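All protein chains but one are shown in place.
For clarity, chains are labelled A, B and C in written order, and residue numbers in each chain start from 1.
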Amino acid sequence: MIDKRVSSVEEAVADIFDGATVMVGGFGEAGSPIELLHALIDQGATDLTVVNNNTGSGEVGLAALIRAGRVSKMICSYPRTLNSTVFPELYQSGRTALDLVPQGTLAERIRAGGAGIPAFYTATSVGTPLEVGKERREIGGRDYVLEYALTADFALIKAKVADYHGNLIFNKTARNYSPVMATAADATIVQASEVVPPGGIDPECVVTPGIFVDRIVIVAEPALESTLVAQGASYP
Amino acid sequence: MIDKRVSSVEEAVADIFDGATVMVGGFGEAGSPIELLHALIDQGATDLTVVNNNTGSGEVGLAALIRAGRVSKMICSYPRTLNSTVFPELYQSGRTALDLVPQGTLAERIRAGGAGIPAFYTATSVGTPLEVGKERREIGGRDYVLEYALTADFALIKAKVADYHGNLIFNKTARNYSPVMATAADATIVQASEVVPPGGIDPECVVTPGIFVDRIVIVAEPALESTLVAQGASYP
Amino acid sequence: MTVPSAIGLSRDEMAERVALDIPDGSYVNLGIGIPELVAAHVPEGREFIYHTENGLLGMGPAPEDAGDPELINAGKRRVTAVAGASFFHHADSFVMIRGGHIDLCVLGALQVAQNGDLANWSTGEPGAIPAVGGAMDLVAGVETIFVVTQHTTRNGEPKLVESCTYPLTGPGVVDRIYTNLAVIDVTPDGFRLAELSPGVDFEYVQERTGAQLLPMSRMSSAVV
Partner (left out) sequence: MTVPSAIGLSRDEMAERVALDIPDGSYVNLGIGIPELVAAHVPEGREFIYHTENGLLGMGPAPEDAGDPELINAGKRRVTAVAGASFFHHADSFVMIRGGHIDLCVLGALQVAQNGDLANWSTGEPGAIPAVGGAMDLVAGVETIFVVTQHTTRNGEPKLVESCTYPLTGPGVVDRIYTNLAVIDVTPDGFRLAELSPGVDFEYVQERTGAQLLPMSRMSSAVV
């Protein structure tokens, strides 16, 4: 029987290697896979390139991974957030690089990576400093830039419910980047609040089909970034 | 209150003009908006360019529109189907043109049209006769062809349930091209078996958000192509 | 120079003024700051559907209870979902934006140039952390771009200028500007006054504008 469950977050992230590119789902705290991120800190992989809309907040989750010095490069659209202090310090000291990508271009580059589309054109960033280094082309009387697909070695995803095949549904705006990241990574690792047998999710409502998922671990009561930050928590 | 309902299929298709490009949802009979197609035959618009995976079957629905001489060009991936005789005759007599597009490229070109992506690269068709006339480019050591977005003036869509805002859900594999076509047309016209007030569809399960839909008409018991063909039906 | 906040409209009044120009039934994206306040001022008899780029169409007001930390807007504030809302992923959300499906977007600004260039994401200062979010996608994809902003900076520097000195968000994208002092259209001839706030005259606005301001045309100020 196809069963992608693994027994712990430690096992789920065990093979993430130094130098890996890791996509991390979430927009702010919504959809942030905090337990997988903490397991990755414990695991020790370093020199990571991380793809996320933001850079985490406080000293937990993604911010804690950055603070631990494991992230050599962030690919993101908005590295400034409320309570986001870790990344700015490391960036300004030159210890973490930043590849700034407009939000829609970031989402579409990830989608392209999962879809076997090596490159596409978009009007976003034309005539701005973020156009620098991109190829420009006129199509149908308007200028566009060429953007390349983005893929990853691993994706860390938080879902609401998973079945053993890896079919996923999400909670409200926690969905955000996770479905496209799941398609663009060699290995997609999911923490789900609930795990059910195949058939437990309505096939008309599946958001991420199981084909895009490699490992599932149950995290029944995931921590919330805002709660941890309000408590002044710091990981590890 | 936002309410996109119209009172009849006649009203729904009234402004489709001669020479329009019309995307028609459906793969075989699954998702084929037969009542909207028959209303379009009655309405009389001609010289249409129609985008559909197939070319209909028997002498009803899309095949009837083609048979009535209203379609000057088909853009499709598979114009040969069981019981498909109308299109072959018109094609072989030179009265209907054919733009043959690989199925995945067709779906992606429509998606690009709705997504504001004017063009993208794909490996599909490289090294085949369908590459002719396309720009080839090597990216990351592999050859790809450039494909352009496809848009339409109108899309005719069959849904299972719609709400007044135009949020849609579909029945099983009747979903197929409809969600991407809805995004790529200036006016998306939907026949739904059931129409409910806003809130009647779970927001986590909406397949086509209402922003992509312009008109909704209720067709409570839509005809099935296979039933009509088995009955030897012919429209009008 | 006078502190501008003492004269003209308050932030809330500016937001209310913007809302007057949004057609009934519009799909609207609101930026962070004063634009967020627009949601509270839907004119009688109209209905707008709010899109937030992090994956929600049909965004409602802030929750009366604690809300759900995973039901947030692009500014990462907790919101609600109205009846008829839908959730979708980020790539689908930007299909709505890039594909021209959002009718109107209201954004803040650091600078707007007389040709419609917008700068609202970076002052370009060395050492500052650049952050762009969805602003460049919005101005590239949404047909109508309204800017709502104080007429001048806290230091009294004009935000409406001949040409932007800050890095652009997009070239030639702004249609109309709502400030505490005036409503100003971006036209092929440059900035043209459309409406003055109560107690403010043309010269007062011109003095605080970094480019030539054309007088009101005989047309009414309504753009919708």
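In this text, a residue touches a chain if its C-beta (ideal position, glycine included) is under 8 Å from a C-beta of that chain, and two chains touch if they have at least 3 such contacts.
Remember, predicted model here, so these are calculated numbers, not experimental data.
Novice: Would you mind listing the shown chains in contact with the chain that isn't displayed?
Specialist: It touches the following shown chains in the full complex: A, B.
Novice: One chain is left out of this view; which of B:Lys4, B:His38, B:Arg111 or B:Arg215 touches it in the full complex?
Specialist: Of all options in B:Lys4, B:His38, B:Arg111 or B:Arg215, contact with the hidden chain holds for B:Arg111.
Novice: Looking beyond the chains shown, say which of A:Tyr144, A:Tyr177, A:Phe212 or A:Tyr235 touches the absent one.
Specialist: In the complete complex, the chain left out is touched by residue A:Phe212.
Novice: Can you say which of A:Val22, A:Cys76 or A:Ile117 touches the chain missing from this structure?
Specialist: In the full complex, the listed residue that touches the missing chain is A:Ile117.
Novice: So one chain is hidden, and I want to know which residue out of B:Pro33, B:Pro118 or B:Pro179 touches that hidden chain in the complete assembly.
Specialist: Hidden-chain contact among the options goes to B:Pro179.
Novice: In the full complex, which residues of chain A touch the absent chain?
Specialist: Looking at chain A, the ones touching the missing chain are residues 1-2, 111, 113-117, 163-165, 167, 183, 197-199, 201, 203-204, 206, 209-212.
Novice: Could you please point out the chain B residues that touch the chain left off the display?
Specialist: Against the left-out chain, chain B lists 27-31, 53, 77-82, 87-88, 91-92, 98, 100-105, 107-108, 110-111, 122-130, 170-180, 207, 224-227.
Please note the rule applied: only the chains that are shown with their structure count from here on.
Novice: Classify the chain contact graph as line, ring, star, complete or other.
Specialist: It is complete, because no pair of chains fails to touch.
Novice: For chain B and chain C, what's the span in angstrom between their mean Cα positions?
Specialist: Taking the average C-alpha coordinate of chain B and of chain C, the gap between them is 37 Å.
Novice: Enumerate the residues of chain B that touch no fewer than two other chains.
Specialist: 115-117, 204 - these are the residues of chain B that touch more than one other chain.
Novice: Give me the residues of chain C that touch two or more other chains.
Specialist: Expected reply: 81, 87-88, 94, 97-98, 140-141.
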